[in-house]
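A single protein chain has been omitted from the complex, and every remaining protein chain is retained in its original position.
== chain A ==
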């Protein structure tokens, strides 16, 4: 029951924030500062999410095989690899690093 409550709250909350962004009047966005912020905030959030999902475990900072996987993904990106190859490289290298004792 508790899990269903969490799912319902998350679903409602996440849908509402998605809708909210689309419903904000367009003229709000004609201000240059708002435009720059709307373009930059996703950059900040994606960067923070990438770092957290790579270097955290149970709310603490840690470096493990995922770091090697992310490095592989970064290398694939520099080499202009397709999206699926980037993700695949991260998964394979992480699995490989763990297999080698990571």
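Operating definition for what follows: a residue touches a chain if its C-beta (ideal position, glycine included) is under 8 Å from a C-beta of that chain, and two chains touch if they have at least 3 such contacts; residues count from 1.
We take it that contacts and distances are computed from a predicted model.
UniProt lists the omitted chain of the complex under the protein name "AzlC family ABC transporter permease" (options: "Acetolactate synthase", "HEAT repeat domain-containing protein", "AzlC family ABC transporter permease" or "Electron transfer flavoprotein beta subunit").
Counting over the whole complex, chain A has residues 2-7, 9-11, 13-15, 17-24, 26, 29-30, 32-56, 58-61, 65-66, 69-70, 73-74, 77, 80, 82-84, 86-87, 89-96, 98-99 touching the chain that is not drawn.
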